[in-house]
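Apart from one protein chain that is not included, each protein chain of the complex appears where it belongs.
Letters are used for the chains, namely A and B, taken in the order the chains are written, and counting of residues starts over at 1 for each.
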Amino acid sequence: MEKIDKKIREIASKLLKEGKVKLIIGFEKGTLPLKARPTFVRKPEEVEKLIWSSLCENNLAVYIPFYRKQLDNAEKIGVIAKGCDTRSLILHIQENIAKREQIVIIGVPCEGMLDRKKIEREVTPGIITESTENDDSITVKGNGFEKTLKKKDFLCEDCIICSHRKPIVYDEIVDIEIKEPEGVDVLNKVNEFESKEPEERWKAFTEEVSRCIRCYACRNACPACYCNECFVDCSRPQWLGTTVDSETDLQLFQIIRTFHLAGRCVNCGSCSRACPMDIDISLLVSKLSTDAKQYFGYETGVDIEGKPVLNKYSEDDSNEGFFEER
Amino acid sequence: MKDSLKNVKYIEKDKILDFIKVLQKDYTVIAPKKVKDFVLFGELKDNEEPYLDFLNSRQSPKEFYFPQTETIVEYEGIIDKRVPKFSENDMKKRIIFGIRPCDVKSTLILDKLFVNEDYIDDYYKRLRDNTLIFSFGCNNPKTTCFCASFECGPFSEEGSDAFITDIGDKFIIEGITEQGNKIIDKLPDGDGGMLKKKKEIKKNSDNVVSCIENIQKIPEKLRGMFENPVWEEISERCLGCGVCTYLCPTCHCFDIQDEMIGEDGRRVKNWDSCMFPIFTLHGSGHQPREFRFQRMRQRIMHKFNYYEENFNIIACSGCGRCVTECPVNIDVREILEKIKKL
Partner (left out) sequence: MLKKYLEFLGIEKDRFHVAWLSSAEAERFVKIANNTIESVKKLGPAKKLVRKNFNSDGKRI
């Protein structure tokens, strides 16, 4: 890990010194054990705070739309990016949020991020006060216990099924060898849910979203959710009721928001991780991504020359689901 | 010594359901319940046991006196169909069982806003007056707990009707108010040994829980800080979601909306969050808090300065929910330390 930290700092410092970027978005150590958090570096002497670990769970592409003014002024922004971050950045570029040359991508191959909540559950009732990371394990310490856990058993759900861990595009790269996982069963969770009866699915879905408190953390943590005015905030017309005692409005919020991500979601899992009520939003968006792949052979953000799947039409497109003559 | 024991009762852990059943005869019991892998407060159904092996609930129980959605009036056309008139006995009394001291403290903080000399919020007051508080000492404060900073603490009894302590095989329940004492009267009397155990646990918790020193100086310090560039630095990583405010036990901003179906409608009060841009968006399109730093400044200023100016108390009880659940780890403790140093 220290080798990667050093390399990231070297690259960041070089880019800032040479004036190639004004800002670098990366990670620093968080204030909680098992937490790294986004950080913003503008001066070469600040690069020392940049780190890399298996706790860098946020998708940093989410910040790009905040800097639209700077991007309009032709400023360049550096982003330290894992596979999923680069896919989201490609989406931003395809959707004209930024130009390719304005985003300086510092790619870091990723071996999957750890799920803090899974680890905390494992050591319950212990309370973790510190953690140290090794190549394939993590040691957590707390009030009278110490445990070494295998990283691969505590990955975030979406990292387990990730098939693009290496940065897709990059300007600088931290050159480390990682293996793209083989035989990943992306469809597993979706298929399992699909094999249930419709009524059972509806029940599971409604139970899950009934916990929603409309804090919109899923929306704000999502790199693809960057509308100036979100449909839930519109008041003229008001598309959606604002209460939490109307189950229908909660369901509609989740359905509509996730559907807006059809063919745009990179399955980084930020929504599920951000949700304070642990709603399994990943399952919903996974369905949309697997369908995009099944019907259109499309994966979001893996081809910088490509266009988002729902923005293009081809005569060969699947007619699945359309009215058929009988 | 004997006198003080009059109010100390105990209950074996495996008898807790029996006690809840007794309470449920006269009261609705709201207690911690396990949901997936975390804990939320909710009404206990028949034969449902409270889940008391928890650190704190994910969401604060403020929704029981300040519901996230609350109908204030219903109407048909222009005729009021139902303007609530609150009488003393129009709702079943409730007990919040197992609420943590920080959340009790927060309730006391909210009381100052909703029930004061100038204004009484009838909706809040009704729910509050009909609720008894059985608070629950924290044997294992989390690393993010900083309640000791606010004249509170893991075993603070302020505001409770009765106080529960887990001493291993039993819970001891101490009556604090007359009403609390009356309810626990039938339980067996505790003894000095139990109190001694409690004292030890309390001492340990008090040692563990963290404290931000000199927090009382923060409000004064913030007074001249409106234009300080530090807000931009603090808020740069903020995503602008409502996790911090919606999980917070003292955040109390709301929005009033009308909902219509045909001619019928209702007016509802919904929680709102200063972290959302739409919170301050004017009808004209003018946006006085255009940037994230302005919204972050509002959140901190409101809690640690404006509220203190108005009600002589800081609107934070140190529960740490905003710290643990923020998707990008914005830590209010760190912000306060930073402000202190400026």
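What we mean here is this: a contact is a pair of C-beta atoms (placed from the backbone, for glycine too) under 8 Å apart; a residue touches a chain by one contact, two chains touch by 3 or more.
The model shown is predicted, which means the values in this text are computed figures rather than measured ones.
Among B:K15, B:R266 or B:R333, only B:R266 touches the chain left out of the display. Interface note: of A:E46, A:D245 or A:D303, the residue touching the hidden chain in the full complex is A:D245.
Within the complete assembly, residues 190, 193-194, 198-205, 241, 243, 245-249, 251-252, 255, 259, 262-263, 284, 287-288, 291-292, 295, 310, 319-323, 325-326 of subunit A touch the chain that is not shown.
Definition applied: only the chains that are shown with their structure count from here on.
If you average the Cα atoms of subunit A and of subunit B, the two centres end up 32 Å apart.
Contacts from subunit A toward subunit B in the complex involve residues 30-33, 35-40, 58, 62-63, 66, 117, 121, 125, 127-129, 143, 211, 213-217, 219-221, 233, 241-245, 270, 273-274, 276-278. The touching residues of subunit B, counted against subunit A in their complex, run 35-38, 53, 55, 58-59, 68-69, 140, 142-144, 236-237, 239-243, 245-247, 255, 257, 259, 268, 270, 273, 276-278, 292, 323-325, 327-329, 331, 333-334.
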